[in-house]
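My questions will all concern the structure given below.
Note that one protein chain is taken out, while the other chains of the complex remain in position.
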């Protein structure tokens, strides 16, 4: 079930085709996952989203690619996004995430959510030493 | 401002003192941040929370200590916990997070939140290939 | 799958029938969507919820009806409510939302989520000029 | 209090100066709010964020500029972002939001949050008619 | 700091005065907390909000008044609402919440947040036996 009808033949639009071709080249795979098929309902939104996903997730940067996938999972889980939990867990596994790393990721995510609740419930004041504007 | 009155002399309770001493030893620092002073209002809650924070965050495991701090930041920001954003950014900096890594972390967190919204708004169906129970 | 058993014959309860009749009259449609069938498990909750949905969403007010549906979508997506994303996207489309407006809505929602994360991660202090109590 | 130290003299960096100049020109105002001063800690992040905020919020599009600000408020409030609630309420007021529109906005936001909870608590199944992939 | 200017003399509006009088009578106290002073910027919103807060929180019902305050805290903390965490913790204490109950409340809230993350991260399928529509 979905809130929109994805285009039946998305690559008949040359802007969509260009993005899909770049996804295939970047990922060295013919597979286009549903997120992109759905975003193709608006070529502009598709182009902007892929441009930034590619720039952040598929371009070498300060953080390791697998670390970036695990951060993506952490945010997606916190936001309750089932699709994103699926797609980025798959991506992390494809980048070599081990079972031990996966379990460790879950331990950190769930511990953070737990102490977030405690700090918010108690409204703990921020320690002066944590203020970097001082 | 806070929702509870933290104990005036927390270390007069030997259970609290034992936790605080372990925090100091584990972190090689005399500084006890407010989170622990506030949790001391219930020694049992303090003990359980520290036991698990220590086990996950201060014990060698599959993931790098700095990676774990960055995951903690990602969850804390997603949950809107200001105290936790402060304390774990301070912890990540203490573990050597560079400005470039910090900016990269922010890029991934904010990109993930953005695409989480898109996937949820469109209710994109999960691709069969992402299902690991198949 | 659902956490409750909706009543098998909800309109045998005259309070439920009165609400359902008002929904049909207000919406000029015979269709009662699942939300109301499920809320019928408690006639009081059904009455209160419909009273307020009708007052806010089906009564002329300062904001345009389509704008109100798009705001509803924005909140529902942020809260990760799949049912609500579905039902309010359908309502917005029924009120004439174009593809271009839908894409624009998604652009604003996803941009806001992205900069929310940045402001929270950096704990940016509120500018004095934004304070309207001053 | 903040998690980073914003640059003392941000416009000494020509990339930052270029963005700030464009913000001033686009907004026809000399005022640069803290969000941009803080993002200046990483010129790349500043450039990307401003590029997209300008493209979505300061460029004519399918939706009215005031509607876009109200959608931004709706998402920011749902995500608990105090800074963003402040800055985008100020922006909506600058764009002419009346008290009646503001109250209406709050009515829709708070109603949506309320029914989101009901739909999630009951796990109401999505009506087949809402599925646009069928 | 706040996003609106609350009315300087709210009770000069008879609708506001009527609500405030009812708040004082219902709570047997002269104190009007800021939430109501702020909502007075729109008498309609004030009336609706108080009507429902009174009906749910200040009227005998199936659940105990203190239990209702603790549920309110649980939701408010999960939504990251600092004001609400403060006001409803104060209300729970006024209704007799003990330190032991407060600590127990925090234990449940933080445990739930933790296992919510695990279930979402793993996308655990709902057991058939939990489906009450079957």
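We call the chains A, B, C, D and E, going by the order they appear; numbering starts again at 1 in every chain.
Everything below uses one rule, namely that a contact is a pair of C-beta atoms (placed from the backbone, for glycine too) under 8 Å apart; a residue touches a chain by one contact, two chains touch by 3 or more.
The model shown is predicted, which means the values in this text are computed figures rather than measured ones.
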item: Touching partners, among the displayed chains, of the absent chain; value: A, B, C, D, E
item: Contacting the left-out chain in the complete assembly, out of A:2, A:33 or A:89; value: A:89
item: Sole residue of D:35, D:97, D:111 or D:126 that reaches the chain not shown, by the stated touch rule; value: D:111
item: Footprint left on chain E by the chain that the document does not show; value: 1-4, 31, 33-35, 38-39, 45, 49, 52-53, 56-57, 61-63, 67-68, 70-72, 74-76, 78-84, 86-90, 98, 100-101, 103-105, 107-109, 111-127, 129-131
item: Touching residues (missing chain, whole complex) on chain D; value: 73, 77-78, 80, 82, 85-86, 89, 105-106, 109-111, 113-118, 120-123
item: Interface with the undisplayed chain - residues on chain B; value: 1-6, 48, 52, 126, 130-133
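Following the convention adopted for this analysis, only the chains that are shown with their structure count from here on.
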item: Fewest touching-chain hops separating chain A from chain C; value: 1
item: Chain located farthest away, centre of chain E as origin (C-alpha); value: A
item: Separation of chain A from chain E, taking each centre as the mean of its C-alpha atoms, in whole Å; value: 33
item: Chain centre separation (chain A, chain D; CA means) in Å; value: 20
item: Between chain E and chain D, distance of the C-alpha-averaged centres to the nearest whole Å; value: 26
item: Where chain B touches two or more other chains at once, by residue number; value: 1, 3-4, 45, 75, 78-82, 85-86, 89-90, 100, 103, 105-107, 109, 111, 113-118, 120-123, 125
item: Touch-based graph of the chains, sorted into line, ring, star, complete or other; value: complete
